[in-house]
Every structure is written in structure tokens, then in C-alpha cells.
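With one protein chain withheld, the remaining protein chains of the complex are depicted in position.
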Amino acid sequence: MSSSASVNYLNEFKGIKSWLFTLDHKRIGVMYLFGVMISFLLGGVFAVVIRLELLNPGMDFITADTYNQMFTLHGAVMIFLFIIPAIPAALGNFVLPLMIGAKDVAFPRLNLASWYIYVIGAVFALYSIVAGAVDTGWTFYAPYSTTTSTSVISMTLGAFTLGFSSIFTGVNFIATVHKLRTPGMTWFKMPLMVWALYATAVIQILATPVLGITLVLLILERAFGIGIFDAAMGGDPVLFQHFFWFYSHPAVYIMVLPGMGIISELIATFSQKKIFGYKLIAYSSMAIALISFLVWGHHMFTSGQSELASVVFSFLTFFVGIPSGVKMFNWMATMYKGRIKLDSPMLWAMSFMFLFAIGGFTGIMLGAISIDIHMHDTYFVVAHFHYTMMGGTVIAFFGGLHYWWPKIWGRMYNETLAKISVFLVFIGFNMTFFTQFFLGSQGMPRRYYNYLDKFQPLHAFSSYGSWVLAAGFVLMAYYLIHSLYKGEKAPNNPWGALSLEWQTQSPPVHHNFEGEVVLDHDPYDYDTRMVIDDKLIKK
Amino acid sequence: MTENVHSHHHILPLSLYFTIAGILFVLTGITVGVSYYDFGSFNIVVALTIAVIKGSLVALYFMHLRYDNKLYGAILVLSLVFLSIFIGLTMIDTLYRGEIQPIEGSVINENAIIYEQNK
Partner (left out) sequence: MEHAEHPSYLQHHFADSQQQEETAKLGMWIFLLTEVLLFGGLFAFYAIYRAWHPEMFVEAHKVLDIPMGALNTFVLITSSLTMALSIRAMQVNNKKQTIWLLVATLLLAATFLVIKYFEYSHKFHLGQLPGKYYTYEGITAANPHIFFSIYFTMTGLHGLHVVIGMAVITWVLIRTIKNNFSSEYYTPIEMTGLYWHLVDLIWIFLFPLLYLIG
């Protein structure tokens, strides 16, 4: 059964043009995958440089100005070029139509356009690096961003452009989920990954336009001095923070929600058990999308917003914990008494649950005003959001990448190396970032180039951790690339999963499915069905 | 059977379009007219009420929301709901600053460079 020998989306059309002008969601997904992986590499290099500089107090090998640019670029590249598009635009693009039995996304041309816009946005961002990199931090806070001499305009233009790419993906996914589900797939027969992508798309279309207008205003302020963020002219710099966080808090759910979707798939598949509380997980995705719009002011407790606003935002912030908690408990209940298989994707999923729990709890801590006043802008915050963004989203992304890798390329990777890699990443991640909770609670401020001698041992330990982390990713890059050439041919359904994408061949044909899609079971009917040698069998 | 397939194309009578446009013109005249009278703080209520009526007419008839799938109308309403959330929560800040702890301008550091520059 060597399905790769047959015609598939990778080999049906040949040549670079067949890629650059493709309307196939799978190829566009793969092109996004290249984009986000290159960005991840770039952002990762910046991170290692930052950690290297922080190994000792004083200057090690980059100047303070370069350091400011490094952490700005690390943030901006990782957020705008990697995490936001990574799961929806790369993996989601590939799997969403397959999971609902569709031939493509609703608007294939818009999909391709979103990739080109992504590339253009990346070019703007890269240009800003050459033209005297930005040093404002990825948040571009006024008034510093309107007065610094660095290339803020090209970086904000980049983020603005990338916003459009994200909006286009959102529009496409919502229309696809509404209109292109295969006959028989009702809303509550959709895989939870689809629910998560749908909720993500809702946030993308509601929040991203506000980021767009914010960045336009910032550019106008910088270029023409319109005065709205300038206190000297009767404007208000705190307004910039409102505008920015109205997008950027929901944006953290643009990042983590699809990750949670992946985890729902992985936990069910590798526990071979019907997912516990399907509807609650689906609703909780929508609840997170809604609540995420009500809490942005928790980033501004020390920015001079009114006390009333701080209290309201702090109160509302605690509600985010509920739907996230619902998901965690449902995943655990799914694993309970399941036939758990510890393949590498499942190891990523379990790492996610552990790390995201820490990230979530520390988030609740920071949502309390009394704690946040002290922890604000310290390494505690840095550690918290790395636990959610990296421990959450990035780990989930790699879990998903390992899970769908055989479907995307039709090849298996080396499972032993994969297990070593997830182990290294897990250890390295905790070394790097758990340490930073201690640093932060002892008063180490974030974004500082230099520090007191007493912080040296902890900073050094954190930097050693970043090396372990980097080693894990280098190893992963090795075995994944190796698998493309030398990997074993993948079966259609290597993990025995029940959702539709596994019922077509690996890699899928150009139109996704041969003939009509047959849907005779729910995506998590593991209690009544099983897969043996690619065949779906009723128990 | 073509009618069957395309029955969802709702063709509205010409007179309806002209009536709606006529009402929109009249309302524009009214809103300009009343702007010359001062109702105090009700100025904004009057102007926005007329604008909402005009906007609804455009959305319901020109944009066919009245005859189309309810989902489209829901999307429009959703955008307005989230816009209100945005404006509302931001104004909880901007309208109540300094209510509990009055904001007093004070010099943080007498010798800071910024004060030198301003002299």
C-alpha cells in the first residue's frame, strides 16, 4: 500500500510556477509553513542572542541599543510572523477543508492573496531591520514610538499588512465552515479543531481591523504630528494602549485557541476514547473568543487608566479562566481510562497541558491588580506569557505538525529522535522560563540590558536552558528534513484517528477526496469504531 | 426548473427603491434643518436617531437585509456590539480618571534632563 507512489497534490503539478500560482489550500498551507518556520528560526536566533547577552551583567557582546532592537525584533517576528499565522494559516489551511470534507476553502484566490500579503508584510518587517531596527518593543507604545529615531514606520506598516493577511484568513475560514461542510456534517459533528479555528477566525475579523486603524494612527502621528497620542498637544498616549490591547489581548487567543483545537484532536486520538464533554469544549472556544474582548485593560493597571477601569478589567479577566479550565478538565477526563499511546504528538500534547496550566495560573495571578502592580514589567510577566505562548501555542503547533506531518508529506519521521526532541524542548523550556518566575518575583525588570550581580546565577541558568531548548529544535529540524527524503512511506491513517482528513490518502489528491465523502460517524466515535491498517472497522 | 434554482433572487419593485431614496432625502433635510435649533445635550440624540433610521433603511432595503438570510444582519449587529464594547470599556477609563486618587502634577526629579530642555 504505497500511496505516495500515486498521484497527489505534491506531484500532480510541477515547477515553481505551479506553487506560486496555486489555488490549492494544501499547497498554500505548505507555503505558509515555510514562511512561519523561517520566521521561527529568525525569531529564535534573536532569542538566543538575547539570552547570551544576559549570561553576565554588563556588556558581553552586543551594545545596549542592539539589545533593544533584538528584543523588539524577537517579539515582533515571533508574534506577527510566526505565532499568529502558524496554526491557522499554515496547519489550519491544510487541515480545515479536509476535516470538513470540502474540496477547498471558500475563497481560494483570497487565500493565495493572503499568503502574498504575508510575504509583503514580512518584507516590510525585514526592511525595518536593515533600516535601523525598531527599539520600541513589539507593543509600539506611544509616545516613545512616535519620537524614537528608529524605523518604526516600516515595522508598523509590516504589522498593518500582516493584519490584512490575518483578516483574509479569518474571512475565508468562517465562510468555509458555514458553507462548505460535507452533507451530513452538522455543527456538532465537526472536529473540535474546526470549532477552534472558527472561534479564532471570529477573533481575527473582529479585532484585527482595530489594530489596523491603530497602526495607521500611529503612522499619521509620527509622519504628520496629528497629536492624538501626544500629551503635549492635548492628546493621550494611554489611548494608544487601549487601541493596541483591544486587538492584542484577543490576539493572544488568536494564538492559543487553535493550539487548544490541536490538543483536543491529539488527546482524543491518542487516548482512543470518545472526547469527554464535546459540546462544552466547542462552546468554551466560543466563550473564550467572546470574553477575550472584555479584558484588555489588565495590561494597563500601571499605565494611569482610571481605578474604576482597572477594577472592571481585573474582575472580567478572571472569567477567562473558566472556559480554559473547562478544556483542561475535559482533556484530562478524556485521558482517564483511555488506551493511551505515547507517540511523539501525544508527548507534545501532554507537555502543553503541563505548561499551559502554569501559564494560565500565573495569568490569573497577574490579573489581580494587587499582584500585578508589583509584578508589572518584571520577568514574572515574561515567564507567564512564554508559558502561555510558547508552552501553549508553540508546543501545540509542533504537536500538530508531528501529528499531520505524515498527511502533509506522506512520510514518517524518526520516532525515537522525535521523542528525544520533545524531551529536550520540555526540559530546556522549563529551565529557561521557570527560572524567570524567580527573577521576576525578586524584582528583575523586563527588557533591561544590565542587571544587579545577585541575579547572575538565575540569569545564567535561564541562558543554559535556552541552549537545551535550541538543541531540541535543531534536532527536530534535522529529523523532519531527513524524513522528507529518507522517511518511510506513511500509511493513510498512521494514528488510527477517525476524523475525515485521515480517510483520504497520504498525501491527499488535488481535490482532497476521491469520489464522494462518506460520513457515517462522529469524529470521536472511538467507543464503536477502530482503524486497522487504514481500514475503518465497526467494533 | 430554473426558477426553482434561482428563487432566492428577490427582485424588488422599482417604486420601493425610489420611495426609500425619497425618505432618505427627506430625513437628510430634516437633520440639517433641526441642526439650526439648539436642544442642548439632546442635539446628539436627535442627530444620531435620524442617522440610525437612515442607516437602517440603507441596510434593510438597499443592502437587502430585510429579505436575505438573517445571518447577514446578525453579522452587522455583531460588528456594532463589539464596537460598543470597545468604546464603552475605553470610556470607563477616560471618563473616570482621577476619581479615587486625584491626579496631581508633580515633578518626579528636579534635576531631570527634560526640565533643563524645557527651560
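Just a few scattered comments:
Note that the chains are named A and B in the order they appear, and that numbering of residues resets to 1 at the start of each chain.
As a convention for this text, contacts are C-beta pairs under 8 Å (C-beta built on N, C-alpha and C of every residue); 3 or more make two chains touch, one makes a residue touch a chain.
Just so it is clear, the structure is predicted and the values come from calculations on it, not from any experiment.
Within the full complex, the chain left out of the display is in contact with A, B. Contact with the omitted chain, checked across A:Q69, A:S114, A:T150 or A:T208, is made by A:T208. One chain is missing from the display, and on subunit B it is touched by residues 1-2, 4-6, 8-9, 11-12, 14, 17-18, 20-21, 24-25, 28, 31-32, 35, 38, 43-44, 47-48, 50-51, 54-55, 58-59, 61-63, 68-69, 71-72, 75-76, 78-80, 82-83, 86-87, 90-91, 94-95. Seen across the whole complex, the unshown chain contacts subunit A at 102-104, 106-108, 110, 167, 170-172, 174-175, 178-180, 205-206, 208-210, 212-214, 216-217, 220-221, 224-228, 233-235, 239, 243, 511.
To be clear about the criterion, only the chains that are shown with their structure count from here on.
Taking the mean of the C-alpha atoms as each chain's centre, subunit A and subunit B sit 34 Å apart.
Interface of subunit B with subunit A (complex): residues 71, 78-79, 82, 85-86, 89-90, 92-101, 103.
Residue ranges of subunit A in contact with subunit B, taken from their complex: 178, 206, 210, 236, 238-239, 242, 246, 293-294, 296-297, 300, 304-309, 312-313.
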